[in-house]
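Right, one structure below, let's go through it.
Every protein chain of the complex appears in place save one, which is left out.
Up next, chain A:
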Amino acid sequence: MAEATKMNNEASTAGPAGAAADEKARIGAPSSAPAAIAGFSEEGESLSELNTGTAQHGLKKHSHGNAPVVPEASRGERLKSYNLEDFAPLTGREEDWRFTPLNRLRGLHTEPLTGTGPSVRVSGASNIKVETVGRSDARIGSAATPEDRISAAAWAAADGATVVTIPANTVADAEVTVTVRGADKAPAAQHLIIEAGAFSTAVVVIDHSGSATLAQNVEIVVGDGAQLTVVSVQEWDDDAVHVSSQQAKIGRDARFKHVVVSLGGDLVRLTPSSVFTAPGAEVEMYGLYFADAGQHLEQRLLVDHAVPNCKSRVTYKGALQGQGAHTVWVGDVLIRKEAEGTDTYEVNRNLLLTDGTRSDSVPNLEIETGLIEGAGHASATGRFDDEHLFYLMARGIPEQDARRLVVRGFLTEVIQQIRVPALEERLALALENELAAGNL
């Protein structure tokens, strides 16, 4: 580890106040007096005792010194365990929980996860296998080990798992839809396993909707030479709380695409990871999130290059509108000493559409070998620029059309990656509704 390079480019951007000194004219927007952004001080984000997410900034100085947490030296050293007891109760000061408003988890981190939980229904392809299995099934734990307390709690509490298997050498004859439909708000646990056998091909959509307080583990096994796309859609009702660990284990020469679309819910926190286990594999991870007033949408990614000659691309894009809309994107890419020939690039872009929004973006790249093809990351967060608006309007385009043109263009890139026409259409429509709701 002595030779390791660790890069951490942290950017936290809060509403238009960030551009206070900007002399540019603003079209149809209020004066750019420094706006008060909850949890945001001149020093950066405030780490409050319980991540209340309320306006405590400026009242007292925050301190990093009191935190009992010892920072991990490498992302690869993070605690992994199936035992809930191995994880200390959350305080909000942990590196990986510091942005999450714990008091809005509705007990997911403190209460027993005994609720019935959302129903699971699998439809679509006919040449795949769907099973509901008990806790003792050997496939549980084949791809994932919990890396945080809520994931471990869900692991301990889940009765069993729903297992979707695409048999080896099989091309699924349609896309597979796993409909996860929540009906009540008691804290609950859920376990899903998607296993793509060697040289199989499939698209699996996990479609979340309804109301829930859900801790979820999704295990994804991508067999040697398999081509698997997993799309996780969060179109929850406004009150839903969803914490989901989605870990994928990638076999030799496999192709894995993971797409996250988070639109609904009060608090959604996804931790997708891709771990390479054999050379020659490629991973693409995409994300799209659109946070409205009061919504907290968080995604923390890991790409673990543990073996040589694998390739990864990460693209996450977010839009925010309305008071208190908060998004978090943390992208960890780890290139271990063994992972020679790695080629990786990750990018996050955020568009702040109104005052009062906050977007945190933290790309981390950890490189333990210099013998790689390439490694890069980029992050940019900006507000909707009134000069964009002027430019488009000066070409005859009415204001509302101009705004939508920009946001739609910004986000559809991710939707186009899904390649399931019906779902793409549905999500494009959902985006239009988001835009309409924000009077954009």
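One rule holds in what follows: contacts are C-beta pairs under 8 Å (C-beta built on N, C-alpha and C of every residue); 3 or more make two chains touch, one makes a residue touch a chain; residues count from 1.
Everything that follows uses one rule, which is that contacts and distances are computed from a predicted model.
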item	value
Choices "Iron-sulfur cluster assembly ATPase protein SufC", "NADH-quinone oxidoreductase subunit K", "Peptide/nickel transport system permease protein" or "Acyl carrier protein" - which one is the UniProt name of the chain not shown	"Iron-sulfur cluster assembly ATPase protein SufC"
Touch with the omitted chain, as defined above, among A:293, A:392 or A:430	A:392
Where the unshown chain meets chain A, residue by residue	24-27, 349, 385-388, 390-399, 401-402, 405-411, 413
